[in-house]
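What you see is the complex with one protein chain gone and the rest in place.
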Amino acid sequence: MRYIPHNEEDVLRMLDAIGVDTLESLFEEVPSSLRHDAPLNLPAARAESDLLAELARIARCNGAGGTYRAFLGAGAYDHFIPAVVDHLLSRSEFYTAYTPYQPEISQGTLQAIFEFQTLICQLTGMGVANASMYDGASSCAEAVLMACRVTRRRKVILSRALHPDYLETIRTYGRYLDMEWVDLPFGEDGAFDPDALSRLLDEECAAVVVGYPNFFGVMEDLATVSRLAHEHDARLVVAVQEPLSLGLFKSPGELGADIVVGEGQSFGLPLSYGGPYLGFFAARESDVRNLPGRLVGETVDTEGRRGFVLTLATREQHIRREKATSNICSNQGLCALAATIYLALLGRQGLPELARHNYSKACYARERIAAVDGYSLPFNAPVFNEFVVEGPRAAEGILQKLQERDILGGVALSPWFPDMSNRFLVCVTERNCREDIDAFVEALSGGEA
Amino acid sequence: MRYIPHNEEDVLRMLDAIGVDTLESLFEEVPSSLRHDAPLNLPAARAESDLLAELARIARCNGAGGTYRAFLGAGAYDHFIPAVVDHLLSRSEFYTAYTPYQPEISQGTLQAIFEFQTLICQLTGMGVANASMYDGASSCAEAVLMACRVTRRRKVILSRALHPDYLETIRTYGRYLDMEWVDLPFGEDGAFDPDALSRLLDEECAAVVVGYPNFFGVMEDLATVSRLAHEHDARLVVAVQEPLSLGLFKSPGELGADIVVGEGQSFGLPLSYGGPYLGFFAARESDVRNLPGRLVGETVDTEGRRGFVLTLATREQHIRREKATSNICSNQGLCALAATIYLALLGRQGLPELARHNYSKACYARERIAAVDGYSLPFNAPVFNEFVVEGPRAAEGILQKLQERDILGGVALSPWFPDMSNRFLVCVTERNCREDIDAFVEALSGGEA
Amino acid sequence: LNEKLLFEHSRPGRCGYDLPPLDVPSAEPPEALVRDDIPGFPELSEIDVARHFTRLSSWNYGVDSGFYPLGSCTMKYNPKVNEVACRLPGFADLHPHTPQKLAQGALALMYELQEDLKEISGFDGITLQPGAGAHGELAGMLMVRAWQQARGAQRNKVLIPDTAHGTNPATAALCGYEVVPVPSENGVVTVETIEGLMDDGVAALMITNPNTLGLFETYIADVCRVVHERGGLVYCDGANLNALLGIARPGDMGIDVMHFNLHKTFSTPHGGGGPGAGPVGVSAELEPFLPVPVVDRTAEGYFLDWDRPHSIGRMKGFYGHFGVLVRAWTYIRAMGAEGLRRTAEMAVLNANYVRARLESSYHLPYVARSLHEVVFSDRNLGGGCKTLDLAKRLIDYGFHPPTIYFPLVVSGAIMIEPTESESQETLDEFCEAMEAIAREASEDPGLLKDAPRLTRLGRLDETRAARRPRLRWQP
Partner (left out) sequence: LNEKLLFEHSRPGRCGYDLPPLDVPSAEPPEALVRDDIPGFPELSEIDVARHFTRLSSWNYGVDSGFYPLGSCTMKYNPKVNEVACRLPGFADLHPHTPQKLAQGALALMYELQEDLKEISGFDGITLQPGAGAHGELAGMLMVRAWQQARGAQRNKVLIPDTAHGTNPATAALCGYEVVPVPSENGVVTVETIEGLMDDGVAALMITNPNTLGLFETYIADVCRVVHERGGLVYCDGANLNALLGIARPGDMGIDVMHFNLHKTFSTPHGGGGPGAGPVGVSAELEPFLPVPVVDRTAEGYFLDWDRPHSIGRMKGFYGHFGVLVRAWTYIRAMGAEGLRRTAEMAVLNANYVRARLESSYHLPYVARSLHEVVFSDRNLGGGCKTLDLAKRLIDYGFHPPTIYFPLVVSGAIMIEPTESESQETLDEFCEAMEAIAREASEDPGLLKDAPRLTRLGRLDETRAARRPRLRWQP
């Protein structure tokens, strides 16, 4: 029992101090009818060495990193994480701390979150950002709720090209809140259809939600959505599923977004089979008191020295209870720290440069794939590092063949878009070298796939 | 240039402050005839991502952990290292610090070394231990020099069963110090020959050096060496090549050793292809001023609070210069810290228990191997977790065959003992499960090996 | 020493990240789409970043720094091997869209964790998807509502005791429910109270057991019976499950749905506020409503089951905080059944030991036997000192303060949860500090009111922060 310090002598001495005879009697308030007296049916305790061996065995059952040339994106992106990120995250002062309720001994966490909030504002072009949320999908759902709250409206226009996970999560969150969902179709170029949007918008619309990039990798024309939405006083909610794009493309803030949410996994978080990731949430400064989630603010101590505290807690559940802006009572503290460290390393030069690498590699892959007989790019709106490919037959079959050549060629679209059975989503990042791309193209051309 | 902060503006501003125009002129004292103006012929700078990929590729060229069932010892031992050891070692306050010359901001290193010294004393049964040395072999060489220093004698009796690396290192260190080396043969049981020792000892002997365990895994009869050596006022130097044995076997101190040195790698240090490891060095308290290497001692600060400092520096090179007890000016700080953490985790119960596991597994393997047709155990002196096996033909061939079945069956003795061509050294630790041992035995029995 | 903000350290031209040379032709998007710059973004070299965050960390207090008796948060030791486990290649680099055939290890681990949590809690179904306790709560209450709806019930209220966590009412509201407060008696919910409140407008009772006073809800079985008889369901906030591991199972008590806090009970690190994980356990009746996907198995292997027509849907992206799940699985395997029971026993022993030692110095508002935590109040504190002063003074003694001013039913609450990780010596040192502070309050209250003194900063002006919010750095 290496994690529990008590020996039998300790136990007896402590029981004695308490004034009872047995451990049993400490549980006297638990009625015997509710006791579970049989031992739990779990594997026996294991030594650390055995446990690690078992874990390594399980992990090896997964076909992860190194083994395959992978072109998987669709909401989670393989980017290189410099070693210093994990080194700093592994400092126990960070990762074994709780929520910074006692600011005098939590300035590390608090200052880092303040820096995170600032970075997110800078990146999205917005005035205020919270301390982070569970992930892109749940942030997006919170954004929809907030848009309804501030507009006091209940109709929401959701782009069909928004990440399906985000769409589903929005619907789950709004399930019993009497919302009205309206589908915004996309056009032949893979971007939202502006004419449809004009038709759908009215004075009852709380918000329009679009992806940037959207699920097809397309950088939507935010300026147009913004203009149209604002004509009806609806809010523009922008969901960024690959935030590295913001290193290269105009920020949603400059294009008129009211709320910008997104998935921060690209910024220094491992793929980790889908989580924990990092939801970011930014808005206009005027909406600050309607933000969900935790906020850190600057203040001073008794001597006038700068310090940071959790603030505007009156929005939150522990004060406002059922009137709170959200039921969330945590953030993704350590994930936000990872992103802060990652962004600090890349910075003003590195982030755009990395984004350009991604863009250039994706361009190269697009051009080469489009040149393969039978393959085409069905959408022609601008994309970042991800794009849709149309193949000569069912995408599942194509991907299966590629897999046999140790290539994970992308994500088939048919589970979400049954009419797109021949299409799949291909993502190319800085982790894919030219040789990987060429091998992919060769596999497609050779007809093996 | 991610490790160098200067941009060109910084450089110009700093040159200006210095009062020179070019970086070039900072090197004006280097005669131009000595300048190396061509760029060094080295591979171009590499991004961290590329570098790690390259390193992983190189590392995969090695047939290490996991792939093979390995029974390799002979001076380096595969023991499980709990995760907390590396976690703590990776705290930058420890690993990026220098020698604790400024005790007020080095109490972490200093207290840990003080604890290390104490643990080594307890384990070896000696009165004083230094802050560590490069490894077992070099500690052993230093021990020989110290024995000569304190006895003012120059003849040293070296067991032929001492680890060959230790023997060679002793000879290198003493190469120009006018020493006399005398070989102490071992008997048919693999332990030193007491009759020979009696014959070899005289009043000119500075020391007798034996292994505990020796190279053949044998726990030498220290009480007898001690008695014989002390009759001639020679020092008994004991070299411990597998210190885990001290969890189970009587300590050299209680058996009469004067100097106990050894290799500490077993205590939480990775195999790492031979280093860095950890030399420990313990002696009688009366010899403290003759110890080589660094020492940490307890003292108090201006307020009388307990603290630790480097002490007895008058033995050392930076004060005594050519009269120093050694030229060493460092210890294996971080390795000593690893051992301290490891030993603290195992402690008074865990260390003996782990030693018993090793002993039991080795016993099982010995018995099973001895039962295989054509194989025998040539030595019958008591061993710890390592032992010599005699095969039916050249050991190299046997080991080669085993290797083809993914078994690294041991270390052939012929490079050091040409007359032992059929013999090899087999080591069994807690890392070898019964299934490994059975597979090994089966491979031997099946005649494949 | 002070440490500037990242942005204040910045210097044009610095960068802590080098890219490999681009091995394809360089391309550029249409100019109109390209952003010029990211104004204010920092520029730093690797050493700047390493030092900055190393220094920041030194102003934090974690479980590895010392005793962290934050009530209701279960700040137990986080074993280091768990951190190794979740970083293993095959886990950390596994893309969530990896074909399931190539993710059998991950799916097997999730499946096993589901099974383990069922066994530990006595529930029939589990979702691993929610990202935190409050998120699990939301999933749970959405299932409650879906179940009620499936039966055609029109119930718009939930009962919430005064000893509940603040998230409970907020969660109920998110599900469109009205909140009806339930007064506790002697710290627990009685059958009579529930009988009085439980009408056919009530969808569910949300209860915490053991509750936030550290007390076992003794009448829980009858309370559940009454709620069920009248068509309601019982939601349990599982934050305090640590006290019951191997002792009693919420599923056996009649509870219908409960979230787990893996970051509390199963020792995954709190990370300065996240990420956690909030799996939810449900009875068989609620199983059809679990969020998608659920991990299941057939003879061919493990798979993600999406085909669940009654599901409330998806709570977030992908399948759960996998990295956290790996840690929890590792912890459960390290402890085994015996270890988990020992955990509950030692956690309760520790709380009762602290209680026994401090009863004479601090006012104890509820006298029923404590389980894993004990709640004192500041009523007997001298010199006009309040709970906040005590908390700040504890910092000077080297301890993290307990949870303060919660639960709300105790005025000036001091809520101490020592967890099983702590040895008697640590508890003794803490109790001695508490006793010393009680004396100081009477003899020299300034010591409390001016605390902390030994931290880099003194008390911070929270009012100012809220009145004139500065939520980001501006040049």
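Read from first to last, the chains carry the letters A, B and C; within each, the first residue is number 1.
Just so we're on the same page, a residue touches a chain if its C-beta (ideal position, glycine included) is under 8 Å from a C-beta of that chain, and two chains touch if they have at least 3 such contacts.
Worth saying up front: this structure is predicted, and the values here are computed from it rather than measured.
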**Request:** Using the whole complex, pick out the displayed chains that touch the missing one.
**Result:** A, B, C
**Request:** Please pick, from B:99, B:224, B:376 or B:421, the residue that touches the omitted chain in the full complex.
**Result:** B:99
**Item:** Option touching the unshown chain, where B:88, B:162, B:208 or B:234 are the choices
**Value:** B:88
**Prompt:** From the list B:114, B:186, B:281 or B:440, which touches the chain that is not on show?
**Reply:** B:114
**Message:** What does the interface between subunit A and the hidden chain look like in terms of residue numbers?
**Reply:** 1-5, 7-10, 45-50, 82-84, 87, 92
**Fill in**
Where subunit C meets the chain that is not shown, the residues are 1, 9, 11, 45-48, 50-51, 54-55, 58, 64-66, 77, 79-80, 398, 421-423, 425
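Following the convention adopted for this analysis, only the chains that are shown with their structure count from here on.
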**Fill in**
dist(centroid_CA(subunit B), centroid_CA(subunit C)) in Å evaluates to 46
**Message:** Counting only Cα atoms for the centres, state how far subunit A is from subunit C in Å.
**Reply:** 20
**Prompt:** For subunit A and subunit B, what's the span in angstrom between their mean Cα positions?
**Reply:** 48
**Asked** Tell me, which residues of subunit B touch at least two other chains?
**Response** 48-49, 82-83, 87, 92
**Complete:** So subunit C residues touching two or more other chains come to 13-17, 19-20, 46, 48, 50, 54, 79, 81, 83-84
